[in-house]
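Here the complex is missing one protein chain, while the rest keep their positions.
And then subunit A:
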Amino acid sequence: MDLGPHASFILASYGLCVLTVLVLFAWVFLDKAAQDKALSELAAQGVKRAQPKKERS
């Protein structure tokens, strides 16, 4: 595919967008892994969320 005399500008634009989106996905996946790890460490220490109290009938 011939993109003409300004091909480098077109390819640089698309390449940079792909890179930015990859960085965003890396950020959300690494952050999710960090939060999951912290929650599992707390669960291993016996720290758990409070359960809602059941209403007495």
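A few comments on the model shown:
The rule is short, and it goes like this: a contact is a pair of C-beta atoms (placed from the backbone, for glycine too) under 8 Å apart; a residue touches a chain by one contact, two chains touch by 3 or more; residues count from 1.
The definition used in the following text is that contacts and distances are computed from a predicted model.
Looking at the choices "Monovalent cation/H(+) antiporter subunit G", "Sensor", "glutamine--fructose-6-phosphate transaminase (isomerizing)" or "Heme exporter protein C", the name in the UniProt record of the chain not drawn here is "Heme exporter protein C". Residues of subunit A that touch the chain left out of view are 1-7, 9-10, 12-14, 16-17, 20-21, 23-25, 27-28, 31-32, 35-36, 38-39, 42, 45, 47-50.
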